[in-house]
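After the structure tokens below, expect a handful of questions from me.
Only a single protein chain was left out; the remaining protein chains are all shown in position.
Here is chain A:
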Amino acid sequence: MVSAQALLDGATLDDSIVITRSREQPELFAVVFDRHADEMFRYTARRLGAEVAEDAVAEVFLVAFRARTRYDPSRPDARPWLYGIATNVVSQHRRAERRRTQAMAKVPADRPGSFDDRSVERVTAEQLQPRLARALSTLSARERDLLLLVAWTDLTYEDVAEALRIPVGTVRSRLHRVRAKLRRALGGIDPFALEPQHG
């Protein structure tokens, strides 16, 4: 199978150029998929679980493909745009996300390694700490979207602002409120007492 990249004669082009060209040559959009599908899968799998994420990622790229004529060509990196779409696709799966968060909130706080079973270890690693999952469930959907874009991706505040189409000042002020809410939800316990599950 020939990768769509071959159609570009192997040139390394910014996402914006590929997306602009894909208006005339739609199959070039596969290059955008090849570049970013794994990252989009990781993000949606963290939020929705791997099974739901499989469909969600396909949906993200179909939505992006249909919206490609509206892509701002001055943005060389398509990831903020894709994360914005992923955020909306995730919101269509709110029930799945809620189920996942609730399930994670109930997982016993056993540390991986206390089992000899590697699959159990893997499954546990794919969970959020129960305490954090519970705190997450106290946030509104919009606050959750913002927090997880900041915490689970390497997007800058400017990128997150672009993804959510809000001013960067709003990102900062909302994060401030999110922090205050989380602090309350975490019970006023020194957050550093909670050992991160992974590093």
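Everything below uses one rule, namely that a residue touches a chain if its C-beta (ideal position, glycine included) is under 8 Å from a C-beta of that chain, and two chains touch if they have at least 3 such contacts; residues count from 1.
Here, contacts and distances are computed from a predicted model.
Name of the non-displayed chain as stated in its UniProt record, restricted to "Xanthine dehydrogenase family protein subunit M", "ATP-binding cassette domain-containing protein", "CU044_5270 family protein" or "Sugar ABC transporter permease": "CU044_5270 family protein". When the missing chain is restored to the complex, the residue among A:R79, A:H93 or A:R134 that touches it is A:H93.
Residues of chain A that touch the chain left out of view are 1-2, 4, 6-7, 22-27, 29-30, 33-34, 37-38, 41-43, 45-46, 50, 54-55, 57-59, 61-70, 81, 84-85, 87-89, 91-96, 104, 122, 125-129, 132, 136, 140-142, 147-148, 150-152, 164-167, 169-170, 173, 175, 178-179, 182-183, 186, 191-192, 194, 196-199.
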